[in-house]
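Below is a structure I'd like to ask you about.
For this depiction, one protein chain was excluded, whereas all remaining protein chains were kept in their positions.
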Amino acid sequence: MRLTSDARGVYPIAPTPFLDDGTIDTDSIDRLTDFYLGCGATGLTVLGQLGEAPKLEHAESVAVAVRMIRRAASLPVIVGVSAPGYAAMRALTHEVMAQGAAGVMIAPPNTLRTDDQIVGYYVQAVEAIGADVPFVIQDYPLTFSVQMTPGVIRRIAEALPSCTMLKHEDWPGLEKISTLRRWEREGAMRHLPILVGNNGLFLDYEMARGADGANTGYAFPDMLVDVVRLFGQGEREAAHDLFDAHLPLLRYEQQPGVGLAVRKHILHRRGLLRSAALRAPASPLSAAARAEVEHLLQRLARHDARARV
Amino acid sequence: MRLTSDARGVYPIAPTPFLDDGTIDTDSIDRLTDFYLGCGATGLTVLGQLGEAPKLEHAESVAVAVRMIRRAASLPVIVGVSAPGYAAMRALTHEVMAQGAAGVMIAPPNTLRTDDQIVGYYVQAVEAIGADVPFVIQDYPLTFSVQMTPGVIRRIAEALPSCTMLKHEDWPGLEKISTLRRWEREGAMRHLPILVGNNGLFLDYEMARGADGANTGYAFPDMLVDVVRLFGQGEREAAHDLFDAHLPLLRYEQQPGVGLAVRKHILHRRGLLRSAALRAPASPLSAAARAEVEHLLQRLARHDARARV
Amino acid sequence: MRLTSDARGVYPIAPTPFLDDGTIDTDSIDRLTDFYLGCGATGLTVLGQLGEAPKLEHAESVAVAVRMIRRAASLPVIVGVSAPGYAAMRALTHEVMAQGAAGVMIAPPNTLRTDDQIVGYYVQAVEAIGADVPFVIQDYPLTFSVQMTPGVIRRIAEALPSCTMLKHEDWPGLEKISTLRRWEREGAMRHLPILVGNNGLFLDYEMARGADGANTGYAFPDMLVDVVRLFGQGEREAAHDLFDAHLPLLRYEQQPGVGLAVRKHILHRRGLLRSAALRAPASPLSAAARAEVEHLLQRLARHDARARV
Partner (left out) sequence: MRLTSDARGVYPIAPTPFLDDGTIDTDSIDRLTDFYLGCGATGLTVLGQLGEAPKLEHAESVAVAVRMIRRAASLPVIVGVSAPGYAAMRALTHEVMAQGAAGVMIAPPNTLRTDDQIVGYYVQAVEAIGADVPFVIQDYPLTFSVQMTPGVIRRIAEALPSCTMLKHEDWPGLEKISTLRRWEREGAMRHLPILVGNNGLFLDYEMARGADGANTGYAFPDMLVDVVRLFGQGEREAAHDLFDAHLPLLRYEQQPGVGLAVRKHILHRRGLLRSAALRAPASPLSAAARAEVEHLLQRLARHDARARV
């Protein structure tokens, strides 16, 4: 099952579950995957930035990806293969594609500046991994310090037919979606699915601007699925009501650096992860932060029973 | 009236009002100042980053600051004097202090990296402006790319008695407040008022961590005043209810780059600014963005009548 | 006398002379200007990055520029007007152009990333200063963190007829010169004079690649003039011999941060500046550094008598 340009819906970014001793928790991989399947995800992404990919050895990366690919047999699984060099990117790509991955996600290294450098980087990446491997552009300037204009995304999409999805995490990013969609309508650009990230912080208005769904790791992917569905059904105010109820917690989880610890803590509280452990380097949640998360969950539970954990 | 270390409450960051032709709109300065006075602000900051300070000529900067200082006679007014060199910083400081400013705010230039460079920058700034001028540290890494540890802030506070307030806009920043407050309790640091910025995005939990109030520009400073007051009265859940109702709009206004246009648009819709105009370089709000703001205001108005504009 | 696109030769970047107490040393401005005139400079640039421009108050900036403009009456004088906002840029531009400046130099703010942002910045700058004012692009990524491709420079030159010179300080930068010159030969771009900066560290090969001269502040501008002249006369090896003799010192002066102190020290030793003082913030030369400069001068004096100071 290869990723195609009709991708849409919610592709959760899966965290990598660890036990308290730092070893990989395969039971939780299975539990999490089953949960994604059950709540209406249309795909999955593993080994993303928030999957703690750089903290895994190569063999671990392959093992985590393959276990999720097999467990989620009915869903396309995208594997993050960003690496400081093309050799490691190619090696991981070939292994996971051979094992049934649907495609790969590639973030730009934070040394890129000019438009030409960015386009050139993706051209060379495709030479490395092969033109037959569907790939996702990760456009996340807050983390990667690389700014892609709509024009650069179009140049990549035109130069590289295997470019199959945009993981859109620019901030601010609403006008970028509008521009890309306008170009599509005007025939100035082929259709590229746009799934939004950044923990879904602007999912509410991004859907109205023309996004095809979400590709992010918020600890309530079931809410993301509902919001995308409600927008699809035209129930816009209901979608906003649900989204707004989650926003205080979602914002808290979206904090740079500390956000992943919040996410894993909530997934642990929801019974999906056995442990909330991160691998070093990581800042564990303080007691105050844990109490704040409990408070946020309690307040959320008044509107959404899934927060009763 | 000099800024002192018992500062607390809400110091709105005032935008600089322009007419559609780009000239300064003094009537709106007065109207805005009266509004701040009326809604319970305990101070004001003018010529901040979002006051479009770099877009003003020197004489305009002085004129805007002085008009606000005179109009808000009962409140301390802090003037942003950040500049690429100490000469311009000193010149503006001396003029506004002579006209009654309560103190100045200084952001670090984005070339600073090491702890010593940051401390050294503030030491030299005080040599330039004079040790008798109260100053506010602006700690805003998202915009200035300068990261100050709690230890660096303590070093500045210890080295420079005229350091009188911290405008805290680190992100994530909750643990930083807790650390500074713990040091105060332990006697390891003198009291430095902490007023939070970043559009108030975490004001709800920052108050509980020990912040003394807000020093930011959200277009509903009256809400900020209420939230700070409710926390002071121990009505925590009521504070959260009000804050959460504003969060969808507040988040929208907090977007980098485009946020100021959103803020001015809302202040214009509230009747406080005659025009929502920004000076170049500026990205005006698209029609889609204006419609989104209207939608957010309508939804907010169900909870807070002040959003009925 | 307006800057035109037939500019060539050596435009020294003038430092701003201070007395030991930090006040401006007008006698040294005159002496320095006379020296530039006498040694064959074809133009001058004042208030550049290394002219300590940000350390001057507005009135001082105007005074320094005007004094040099008047003294160097027969030469075109370019004034650096880079500023954090267009208002200050416009104000300074209008004052110095009214006093006889030949044009202005504009560096990009270090927040610019994409090609469109860079081009847009210059378009708006010209709207601010007026389309009749000749301007120089300062392309100095090491200091400004802004990377301009040859294509971006061409876009600026095409969009803005008042773009009259490129101060080229990219590093590496040889291929950029070759590309721009190839486009000129092919008729794909109008002629834009390229004068090189970066203390002249690659002047030897930059001339062969097609540069029109130098626009930099090395403390021996008379050597730069000789090298440019020798290349013009086809005496390539003689040009290299002279350049190579200076390279150990030139490299030492090109160090970021400390370089300006080295330069002023040498100009003081040459009798051109009364004092080597810099305004704060500045790191004075250590005794070890001063001894190293003496050593470099002594070794240079074996090849170039002008280093006997």
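Descriptive notes on the structure:
Order as written gives the chain letters A, B and C; numbering starts at 1 within each chain.
Note that contacts are C-beta pairs under 8 Å (C-beta built on N, C-alpha and C of every residue); 3 or more make two chains touch, one makes a residue touch a chain.
Quantities reported herein were computed from a predicted structural model and do not represent experimental measurements.
Against the chain not displayed here, subunit C makes contact via residues 171-172, 174-175, 178, 201-202, 204-205, 208-209, 240, 244, 247-248, 251-252, 255-259, 286, 288-289, 292, 299.
Even with one chain removed from view, subunit B keeps its contact list with that chain: residues 113-117, 146-149, 151-152.
Looking at subunit A, the residues touching the absent chain are 52-58, 60, 83-88, 91, 110, 120-121, 124, 127-128, 279-281.
Operating definition for what follows: only the chains that are shown with their structure count from here on.
Shared contact partners of subunit B and subunit C, listed by label: A.
Seen as a C-alpha superposition, subunit A sits on subunit B after a turn of 180°, to the nearest 5.
Centres computed as Cα averages put subunit B at a distance of 38 Å from subunit C.
Chain centres here are Cα averages; for subunit A and subunit B they lie 34 Å apart.
Not a single residue in subunit C touches at least two other chains.
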